[in-house]
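The excerpt is restricted to a subset of chains, each kept in its original location.
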Amino acid sequence: MHEQFNFIIEILGTISFSMSGSFAAMQKRLDPFGVLIIAFVTSVGGGTVRDLLLDIPVFWMHDLLTCGVIIMTSIFTMIFKSLEKNFKVTLFIFDSFGLGLFTIIGIQKGINVNIHPLICIGLGTITGCFGGIIRDILLNRIPLIFRKEIYATACIVGGSAFLLMTKFSPLSYTFIQIFTILLIVAIRTFAVKYHWQIPKFYGHDHSSEM
Amino acid sequence: MHEQFNFIIEILGTISFSMSGSFAAMQKRLDPFGVLIIAFVTSVGGGTVRDLLLDIPVFWMHDLLTCGVIIMTSIFTMIFKSLEKNFKVTLFIFDSFGLGLFTIIGIQKGINVNIHPLICIGLGTITGCFGGIIRDILLNRIPLIFRKEIYATACIVGGSAFLLMTKFSPLSYTFIQIFTILLIVAIRTFAVKYHWQIPKFYGHDHSSEM
């Protein structure tokens, strides 16, 4: 049961990032192969770094299904894009779900190989954020992580909630997974909608910027 | 015989990317050590990612000859650059040959460790493109992969041809290697010369760009 739900989370996360990468690439007017490549890099980027850090086989290298899902999703996105009038919002929604889904997957994979839970929060954050960062760097966009609204913080908060709830609450594991994924999506959505920012308590620097 | 030709392909690919990296760095007016570093990164970038993904020892860490070839080629390029009046064209030629040579090497290394052929095409494309991408990001150039003309598509087409021909045609392996490397170079050359672009069948988006 857990295995099946973990599989669903991985597929949904892959689809989310494949769509977010496809939309971002279409906005930049890349040709269809370019869109496929960006979709691929966005989908596998976070998980690749995660697996390299954990010193386990890189997931997509041994999994035709994942590669197929990425490509099919990207082609589907390109064909049916006309149904979607507003790329910006759509990209954001899929990026947020990918963020949540992959953060939880990253934490779980770290726990599975006995990495300390606190380090797993960092691992989950990296897994969630990295695909979008590579996508933005390759497409010459300002990475979402550097906009004013909180981004990686959502992963840290969601990941911490995940670990605390799995350790201390009587709720079912699957419920906790769903809850924390939606928590990350909600944090990102509210952050962008209401311009949530963490106060910069550290004040201001007057030296000329380097 | 195959071993020797594979060795020649690796050396030629290393020389090509070392030259392309050196020319790009000289254009950006880096000092000689900077040129060496960029030449090195461009040459080893793709193969390093490939070996990390395949979980095999990273090739240049255990191979003084490769490191020496990169450095000697870069120094040679700096000394004899005055023979070359047009950096832009020269950079393109060497980048194209590096692309073709390293794509084929990447596919071969994946096949050798039993990675599925379709995934090997992706691996070969990454191996071929990655060095140039790192070079362009470090030098703050717009990565060649994002110009209008097809780039990674050449690797995908050449890589697919390589696999199909090795599996289904009676031609010798060495001939197929040479043919597909030249195919990738030809695709890139015609693409840039005649502005080949893959039609963007996915239409246009009118939302403000993010």
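Every chain is named by a letter (A and B) in the order it is written, and numbering of its residues begins at 1.
We adopt the following convention: a contact is a pair of C-beta atoms (placed from the backbone, for glycine too) under 8 Å apart; a residue touches a chain by one contact, two chains touch by 3 or more.
Since the model is a prediction, treat every value here as computed from it, not as a measurement.
Participant: Of how many identical copies is the complete assembly built, when 2 are given in place?
Facilitator: My count of identical chains over the entire file-defined complex is 3.
In this section, only the chains that are shown with their structure count from here on.
Participant: Taking only the C-alpha atoms, how many degrees of rotation bring chain A onto chain B, rounded to the nearest 5?
Facilitator: 120
Participant: When the centre of a chain is set as the mean of its C-alpha atoms, what distance in Å lies between chain A and chain B?
Facilitator: That gives a centre separation of 29 Å.
Participant: List the residues on chain A that touch chain B in their complex, please.
Facilitator: On the chain A side, the touching residues are 24, 26-35, 37, 40, 48, 52, 57-58, 60-62, 64, 67, 78-79, 81-82, 85-89, 91, 137-141.
Participant: Taking the complex as given, what residues does chain B use to touch chain A?
Facilitator: Counting only chain B, the residues touching chain A are 52-55, 115-116, 118-119, 122-123, 125, 133, 137, 142-143, 145-146, 150, 152-153, 156, 197-203, 205-210.
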